[in-house]
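Let me begin by handing over the structure; questions about it come next.
Our next item is subunit A:
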Amino acid sequence: MPFKIPNRLRTGGVFVLSLVIALTLTDCSRRESPNAPSADAPLSTVRIAEQFGLAYAPLAVVRSRGLLEARLPGTEVEWIQLGNASAIREAMLAGRLDIGFMGIPPFLIGADKGMRWRVFTGLSRAPLALITTDPAVRSLADLTPEHRIALPQPGSIQHILLSMASQREFGDPNRFDNQLLTLAHPDAMTALLSGAGVTAHFASPPYVYEELAADGTQSILSGREAFGGLFTFIVGVASPDFGDDTRGRAVLQALGVSLAEAMALIQQRDSTVVAELAGQYGVPVGTLQIYLDNPELIYTSRIEGLGRFLEVMTEFGYLTNQGLRLENLVLSEEVLR
Partner candidate 1 sequence: MADSAEALSVLNIVKRYGDHLVLPGVSLSVGAREIVCLLGPSGCGKSTLAKIAASLLEPDDGTVRVNGVPVTAPDANRFMIFQEQDQIFPWKTALGNVTFPLRLDGVPDWRARGIETLREVGLEAAAEKYPHQLSGGMRQRVALARAFAMRPSVLIMDEPFASVDASLRFDLQDLLVRLVAEHSQAVLFVTHEIDESIRLAERIVVMSDDGAVTGEHTVPIDRPRDARSPVGSRLAHALFEQLSEHPSR
Partner candidate 2 sequence: MKTTPRSFLRFALVLLAIVILWEGGRAVFNVSPLVMPGVLSVLSSLGTALASGEILHQLAFSFSLIGMGIGIGAGLAVLALIIGAQSRVAAEVMGTVASLFHPLPGIALLPVVILWFGVGKMAIVVIIVHSVFWPLLTNLQAGYRSVSPTYHLVGRNLEMSPTSFAVRIAAPATVPYILAGLRIAWARSWRALISAEMIFGAVAAHGGIGWFLHTRRVFMDTAGLFAGILVVMLVGSLVERVVFGFVERSTIDRWGMNG
């Protein structure tokens, strides 16, 4: 007679099993992770997450040209495309990611909650703008509660910039929080331009260019106005393990040099690089040239605005950890060298 497991036991067993699997999948025991840098074992892989957009162009060049791989013989570089900063944060928490690129505010939210990750480089400054198709809306003050504002997500750099502007103008950072729509940039652009219920979209390149080029659109707020100065749009962030370890730091340094090389190639308008990028962003080479020529789109490793973001996000209540210190948030270049 075949052995039969009682139904009750079986259900329990399945449950325990799935919990164990879930725990294993979250890979919480990261110290045992084979990829954790250690003094003697060679670093087999490095996992880097990027997002989509013109602000990530140097990273795209590093990837397509194999610039980092050339500097890290014997290490496999794994490039991962993720849709938003939350996904990057979660992947890093799960120990599935070593390096990620994102806006400063999502980085600060993670740090505030106790993630010991650190910024190791800037990537770009970019023209951000709140763009509307409504001719009656000429400034933030014209936005009524019925208007919808699309941005990538709450807590994103666009959201914090909007909060900063509305704090300055109306003394209330949360004034627009109840009329936000979380839409990925392409969906937001479609919705804005097709008149599908989005009054304004806080866009980044290349969408900011495409939207401003369309008929009847206008910018009512630039990122720079909102911030009150220059700030880094995208930063590179290293996982705690990576930043603490000499081998990890070597990778970060190699990545820094590779990025500098890529930035120089873009700066020189290297024709193959430009053609490649045009292909990636799906625009003609001439159009990409115009995009790159925008004086506000600057690829640089300098990190600007981190302190100010820390200040205002604490003021607005998005950050609650009083122990955050700027020096603990950045891996300085000296450390990396």
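On how the list was made: all candidates are chains of the complex that A comes from, given by their letters.
By our rule, a residue touches a chain if its C-beta (ideal position, glycine included) is under 8 Å from a C-beta of that chain, and two chains touch if they have at least 3 such contacts; residues count from 1.
Bear in mind that the values here come from a model prediction, so they are computed numbers and not experimental data.
S.K.: Thinking of the complex as a whole, which of 1 or 2 is in touch with subunit A?
M.R.: For subunit A, the touching partner among the candidates is 2.
S.K.: For subunit A, which residues count as touching candidate 2 in their complex?
M.R.: 12, 15-16, 19, 23, 26, 28-29, 85-86, 89, 93-94, 106, 109-110, 112-115, 145-146, 148, 150, 153-156, 177-183, 187, 190-191, 194-198, 318
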